[in-house]
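Omission of a single protein chain aside, the complex is shown with its protein chains in their original locations.
Labels run A and B following the written order; every chain starts at residue 1.
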Amino acid sequence: MIAYTLLAGLLFGLYFSLVATGLNLVFGVMRLINLAHGDFLMLGAFLAYGLYTAAGVNPLYTIPAEIAAFMLAGIALYYAVVPRLLSSRDPEMLSFILLFGVSQIIEALAVIAFGNDQRAIPATVFGSRPVFLFGQSFPAAWVVSAAVSAIALLAVYVYLYHSRLGYATRAVMASRDEAASTGINVHRVSAVALGAGLALAATAGAFSAFMLGSIEPDMGIGITTVSFAVIVIGSLGNPLGTVLGGLVYGLGLMFMETYFPSWADLLPYVLLILILLVRPSGLLGKRVRLA
Amino acid sequence: MSPSALLRVERLSKRFGAFQALDGLSLEIAPGEILGLVGPNGSGKTTAINVISGVYLADTGTIRFDGRPIDGLPVYRRARMGINRTFQVPKPFRGLTVAENLEIAAVYSHADRGQVGKCLKFLDLDSLAGREAASLNSAQQKRLDLARALVCRPRLLLVDELGAGLNPAELQSMAQTLATIASSGVALLVVEHLLGFLRAVTSRVVVMDAGREIFEGPLDVAARDPQVIDVFLGG
Partner (left out) sequence: MFAALPFVYGNHALLFNMMMYLVLAQGINVLFGFTGYLPFGYVGFFGTGAYGASLAILLLHLPPLPALLVGAAAAALVGLILAPLLRLSGAYFAIASLAASEIVYYIVSNPHLTPITQGPYGISLVQAYNAGASYAVMVAVLALALGAVVYLRNSHLGLALQAIREEPISAGFAGINVVRERTRAWLLSAALAGLAGGAYAWHVSVFYPKPVFDLNISVFAIVFTLFGGVATLLGPIVGTLLLYGLYNWIGISQPEYFQLVFGIVIVVLVLFLPNGLVSLLRRIKIDVP
């Protein structure tokens, strides 16, 4: 049973890393906590669901469309609100509250459009034969999700470390002012980052029906909280840290579900508080002593 | 090192991530003395003030005030002991009036209420007493910052780039103000870029570079010291 738990933990860990990476990117570049992150994921999920029920499209193929659509949405959202927020007295809190408002709007629209019921995409869309890894059998859907997550994470890595825009993005993540003074268009980099963050969330959303059980309009806040826990564990703003955080969370969740199922729901919240109190800089962060 | 020093800093170090902001800084200030702290950008002057005033805790080294180590003390305790400061970008309580800014400091540092009136007058703020702090211009906010520090009756006042952004008349007035403060027995540590302003205020300086002191002595001697010149003009 341990082998199963471990491997399942890794599969889910990869998925949660994907779920959280968008949030981390947005935070790293703009110091903005996107409270609507989970809701964008939910939109991605419903989009995949809609295309599946309407045209039988396998969620894998909806992903490119989702990436394009959410990228544009993110860029538009950025230019609509962020420059105004940055000139206010407390941009961090105000943007937090603003995105909460956005989250409410998205949820409400989703309920109006889709109703309150849970939806699901049958996992057999990837074939009904289980996949065998190291002697343990897993639903194909899990393995596909994990694989796509890994590819997406790799894509993010390549973008950040091997492309010019990615290099500029990392500069802004390190210091907004210094990046601006070297001629980088901070607004453009940030808008793209927000777009990418939403696109990543939507991509994760396409698979959420398999990994999270079912999709419903109010799943957003729970996902945002889990994502936040993951990125804090791995050190806010650190892309590699998010992967680590996701794996830690995935493994933890699997272990809880196997051995202490009725307490498993507590995991993200307890982890979050523990990390924030004990080691707020995360597993990969440097300690900074403040008075 | 003289035993009667009001402030004694020994081998203070502070690192932020990969950046070593302070690297074994040592200096001392006698009661009622005005010490200038100069150095190129990034030499650690503001960090030094932040650590001495308690905004950051040092990684290693000691700070003694009046002979007693104060290394772990939170800011409010240092303020009540008599250490106070101004900020490079003033930080008054913007939503409170000028008078309220000073009142709250008087109440919580257990100073006599009369101090509020005295400081308002001394820093030429009494006509602005009822105005919201946010509505003051930057020179006025600097004076408010200074007044707030003075209300707490400090024995050591750390002043961070007070001269920045002031016109010549304001500079002269500020130099006079600092001299008056010092003459009442308050020791001053003045971090400053404007050497003309500094010259009007003090004679002794410590020059910093890369987190530690490289020269200590009279200002004119510093201006002729080759190492100092190199640090300011070099890359």
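Please note the rule applied: contacts are C-beta pairs under 8 Å (C-beta built on N, C-alpha and C of every residue); 3 or more make two chains touch, one makes a residue touch a chain.
Quick caveat, the model's predicted, so the values are computed rather than measured.
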| item | value |
| --- | --- |
| Displayed partners of the chain not shown (whole complex) | A, B |
| Hidden-chain contact residue, picked from the options B:Gly36, B:Gly54 or B:Gly163 | B:Gly54 |
| Contact residue for the chain not shown (choose from B:Arg85, B:Arg143 or B:Arg212) | B:Arg85 |
| Residue, one of B:Ala105, B:Leu128 or B:Val228, that touches the chain absent here | B:Ala105 |
| Absent chain, residues of chain A that touch it | 33, 81, 84-85, 88-90, 92-98, 100-109, 111-112, 221, 225, 228-229, 232, 262-263, 265-266, 268-270, 272-273, 276-277, 280 |
| Where the unshown chain meets chain B, residue by residue | 53-55, 74-76, 79-80, 84-85, 87, 91-96, 100-101, 103-105, 107-110, 145, 148-149, 151-152 |
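One rule holds in what follows: only the chains that are shown with their structure count from here on.
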| item | value |
| --- | --- |
| Centre-of-Cα separation between chain B and chain A, whole angstrom | 45 |
